[in-house]
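Removed from the display is one protein chain of the complex; every other protein chain stays in position.
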Amino acid sequence: MRSIAEIRRRSISTMMFVLCAAGAALIVSLLLLVSGYLVWIGISSLSWEFLTAVPTGDVSNPGGMRHAIDGTIILVALASAVGVPVGVLAGVYLSEYSSEHVATGTLRFVADVLTGVPSIVVGILGYELVVVPVSRMTQSAVSFSGYAGAAALAFIMIPIVARTTEEMLRLVPRTYREGSLALGATRAQTIFRVVLPGAFGGIATGVMLAMGRIAGETAPLLFTALGSRLLTHNPAEPFPSLTLQIYTYATGPYPEQKRLAWAGLLVLLALLFVVNLSIRIVASRHARTRVGA
Amino acid sequence: MTTGSATTVMPPTSGTSRGSKGSGASSVQGGWRLGDAVLGLACRGSAALLALMLIALIGVLLHSAWPAIKQFGPGFLVSSEWRANEIERPLRDAAGAVVIRDGEVVTETLAPAFGALPVIWGTAVSSLIALVVAVPISLGAAIFLVRVAPKLRIAGAASFLIEFLAAVPSLAFGVWALFVLAPFFQEHIGPWLLRTFGEVHALRWMFYEKVTVAGRTIERPIALTGRDLLSGSLILAIMILPIITSVSRDVLRTVPRAQIEGTLALGATWWQSCMAMLRYGRSGLLGAIMLGLARAAGETMAVTMVIGNNNQISPSPFAPAQTMASVLANEFGEATEGLHRAALLYIALILLAMSLVFNVIARRLVVGRAARSPGS
Partner (left out) sequence: MPATPFMTQPPAIPKPSEPPLVEMPARKRPVVGIGGAGGGQSGQYPIIEAIKRGETPEPRRHESVMSAKHILDIQNFQLWYGHSKALHGVTLPIADGKITSIIGPSGCGKSTLLRSVNRLNDLVDGVRTAGSISLKGEDIYARGVDVISLRKRLGMVFQKPNPFPMSIFENVVYALRISGERKRRVLEEACEKALRQAALWDEVKDRLKSSAMGLSGGQQQRLCIARSIVCEPEVLLLDEPCSALDPIATLRIEELILEIGQRYTVLIVTHNMQQAARVSDYTAFMYLGRLVEYGRTADIFQLPRLRETEDYVTGRFG
């Protein structure tokens, strides 16, 4: 004989099981809903012209987003050129110079704090710290520029790369370092020949993740790069980016431009999907070589 | 052939072989000594840059917001006025009638005024609604990922999808919400809600707002446009689902097997053993929720696109609102006048302080839990 309490706890369990499964299903279906919609509308707006043409200025036939695609690539490249080396070196410091534990402890905390800064605040900092002083120096009105945008993106990137690098380096067994140092290698030799190669896959994953993250950022660019409808490769000018152009088109009044916004999002998402997928592959290959070797 | 033990034996072997490669470069040992110094300098410099970044962030914001801080002080936090420009309007007496003197309407001039209460309200309410919606779903999904998905051999695929969802830029959610969620709400859900609940007296505050026009307070229906506090909150909920889910999944994974088996061996049901898992990982789960909260509070683009952008405090979830992040995105570009920009920077400072506090607490909770759990 089963008591009421017994029946009750069993039915609660069944119910909660169904709810948990429903939660997972809901998240997955949300992703499919959002991305499905995006692919559905985006693909119909996507054309060769979209990838190669620049804005025409004609709202009924707005041209393409070549300028914005180039802009995003250049911005991410510029930000990474600064952000990756600085981030990796800072990560090396946090992990390998742990004897200076007061400093590393504080700086680790600082890096954590920096990863939590809202991206719009980073954009405003870029405006106040780069755009305003440069305008004052050049005596021009307001000098929004690709450099300012890249600086804001690098600001977001550095702490992320630093923390992932540190975590990946910590996974390299201590015996590697001791083995190398015992053979008379210097600290720099040990770091460059043993520690960094040992964590290469993990660091590469972290860097790619950070690049994907900044490629999708809009808010830090609003008041720094500003956006542009011209095809420009000169970062000293107001600079276009895919995200800024999508935002402008999507919130604007013209239907043809809205279609372009969808297509732009599709390109952006496809890019991020490829990045994420390759991260998975790199990470799993990395895991295999580390364990199986 | 063998499991466990062989893999722990291998790395030192390969480590030694790599180490011997390092010693092969001993002919340039002198150069490497210099290398040590250079590397040390570069690493310390880069790390110092981190500190410099934080100092610059706080210093610049404080400096630029100073005029507003000086003028409004802490009262900024509780004031709800937001006038970017001077306003001239007819002066009214106590009864609400326009004062006329010498046959002319007397006017009063209102100086620009700024208060952060509406945007703090908007941020708090939208983040809370988002949490209320997202936390149960996320925790359920995390439990599913840890307890059920591995058995169905879909854990890898499901985790990849959720991590990809986390990598989708907020702009994509914004565009989707603007073009799909908001119109759907406007055309279908809104009218249905109004038909069903519009005349229920207890819910009147949801559908009607009181406004003071020309000295008289009237009640008028809120237009259900789908670009309101509720839409903003829902899109926030969608955006924080993946982060809460993936962090909670990692926390739940660290719950020792013995805990789960211990409850099951005592005759616990599936859900009761899940409850034991949740209890064991409670501080880490709290951290996951705090991370979600921090993200919701700082989220900009998606919210800006659907929240309606109106600096007001309305009890109704269907009224347009404004968050700290969205007011910055909307007004900072146009804020040419000094005090207006300083006020916006003041808001940026509050936003920064808030998300930093949430983030730091969250990290302490998650990392603290992981450090205490055995085996790590």
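Lettered A and B in written order, each chain numbered from 1.
As a working rule, a residue touches a chain if its C-beta (ideal position, glycine included) is under 8 Å from a C-beta of that chain, and two chains touch if they have at least 3 such contacts.
Note that the coordinates shown come from a computational prediction; the quantities given were computed from them, not determined experimentally.
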item: Residue of B:38, B:87, B:265 or B:353 in touch with the missing chain, whole complex considered; value: B:265
item: Identified contact with the non-displayed chain, of B:84, B:276, B:342 or B:365; value: B:276
item: Those residues of chain B which, in the complete complex, touch the missing chain; value: 1-3, 5, 150-151, 256, 258-269, 272, 276, 279-280
item: Positions on chain A contacted by the hidden chain, ascending; value: 3-6, 8-10
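What we mean here is this: only the chains that are shown with their structure count from here on.
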item: Separation of mean Cα positions, chain B and chain A [Å, integer]; value: 17
item: Footprint of chain B on chain A - complex, ascending; value: 9-10, 12-13, 16-17, 19-24, 26-28, 30-31, 34-35, 37-38, 85-87, 89-90, 92-94, 96-97, 103-104, 106-107, 109-121, 124-125, 127-129, 155, 158-159, 162, 173, 175-176, 179-180, 182-194, 197-198, 209, 212-213, 215-219, 222-223, 243, 246-247, 250-251, 258, 261-262, 265, 268-269, 272-273, 275-276, 280, 290-291, 293
item: Chain A-facing residues of chain B, complex; value: 7, 10-12, 14-16, 18-23, 25-26, 29, 32-33, 35-36, 38-40, 42-47, 49-51, 53-54, 56-57, 60-61, 64, 136-141, 143-145, 147-149, 158, 160-165, 167-176, 178-180, 238, 241-242, 245, 269-272, 274, 294, 297-301, 305, 325, 328-329, 332-333, 344-345, 348, 351-352, 355-356, 358-360, 363
